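One structure, pasted below without further comment.
A single protein chain has been omitted from the complex, and every remaining protein chain is retained in its original position.
Let's turn to chain A:
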Amino acid sequence: MEVSSLPISASHRAKLISAGYISISSLSSISPAHLARDLGISENEATGILKVASQRGGPERTIPSHHSIVDGAQTAWDMLHEEESCRRITTSCADLDDILGGGISCKEVTEIGGVPGIGKTQLGIQLAINVQIPLEYGGLAGKAVYIDTEGSFMVERVQQVAEACIKDMQEYDSFLRKDLPARQVNLQANDFLANIYYFRICSYTEQIAVINYLEKFISEHKDIKVVIVDSITFHFRQDFDDMALRTRLLGGMALKLMKLAKKFTLAVILLNQVTTKYSGGSFQLTLALGDSWSHACTNRIILYWNGNGRYAHIDKSPSIRSASAPYAVTGRGIRNLASNCKRVKLILRARLAHDEHICRSLI
């Protein structure tokens, strides 16, 4: 499409053409400041021109805010708003939520690793349940994709965690909404199970195929808000004759998952195993898949034993401070190490206040 057909003033049109902007597509990736400099006009006028150009460019082009016309780019202000309004998935452990800044964030890839028996699968199951918590209880009312590579997903355990979640919601109702009309939690454990899309894979080729398939699957099931892979490592720890192939496959997988997280605004959680690395004269525990994989994830949480308690440590995160918090694996799922009713009430009240604050600031 031609610049000459745009409904702008003749002088602007002439300046555009003499500066070399002949077609509308040449205006598609330029900022107003740059255009203003090129044409020798004010930034407001440049913004006006670009607005007209993008409107003409096609019906599918939308302007996210009056500041950014550039396709796909956002201003930091928009991103801040988005981040604040982006709900987080609670882990059901108040201490863990605290160090995570409220819970597992959507739009990011989080890797969680630890020794066998520390609670990785338990945390995965808890998140697959918690993503389904209805909006009125502070949840995301979403669905989960659970990719099981090891066979640790036991339905009876998921039912147990789901029933405990329902009980928590009923408690929330009876303690915090006493003054409001009684509301029934019309959810059963089986409803929670039905909202988990479970893939069981048995080889690395199946793993790659499913991850490639997820884009299509999630675009057909838009309410999926979390993808959990348990574990990402297992099928890649066999002897690969060609290690370069393994690195390429892992890199491709990581990229795909990051794209998924960004495109559909969902949380991607990768559970990883640990192995020992010989460094500095001693054996140290490190997450499996090597150094190149450690760049693949946005956030990294390490689960470990300290004394008789389980701890989670934020090992890598661009936005959260490095910290540790204790948690427990109970019959009801992941919970606070020293949990008591009063604490739960306080946390829920705090969350409610936080959500109200967010709503108010967006108006």
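Rule of thumb we're sticking to: contacts are C-beta pairs under 8 Å (C-beta built on N, C-alpha and C of every residue); 3 or more make two chains touch, one makes a residue touch a chain; residues count from 1.
We adopt the following convention: contacts and distances are computed from a predicted model.
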item: The complex's invisible chain, by UniProt name, from "GOLD domain-containing protein", "DNA repair protein XRCC3 homolog", "Two-component response regulator" or "Guanine nucleotide-binding protein subunit gamma"; value: "DNA repair protein XRCC3 homolog"
item: Option from A:Q55, A:S152 or A:Q170 whose C-beta touches the chain left out; value: A:S152
item: Sole residue of A:D78, A:D98, A:E206 or A:D315 that reaches the chain not shown, by the stated touch rule; value: A:E206
item: Selected from A:S105, A:N130 or A:Q273 as touching the chain missing from the view; value: A:Q273
item: Sites on chain A contacted by the missing partner chain, in the whole complex; value: 115-117, 121-122, 150-159, 190, 193-194, 196-203, 205-206, 209-210, 212-213, 217, 234-235, 237-239, 273-276, 278, 285, 305, 308, 331
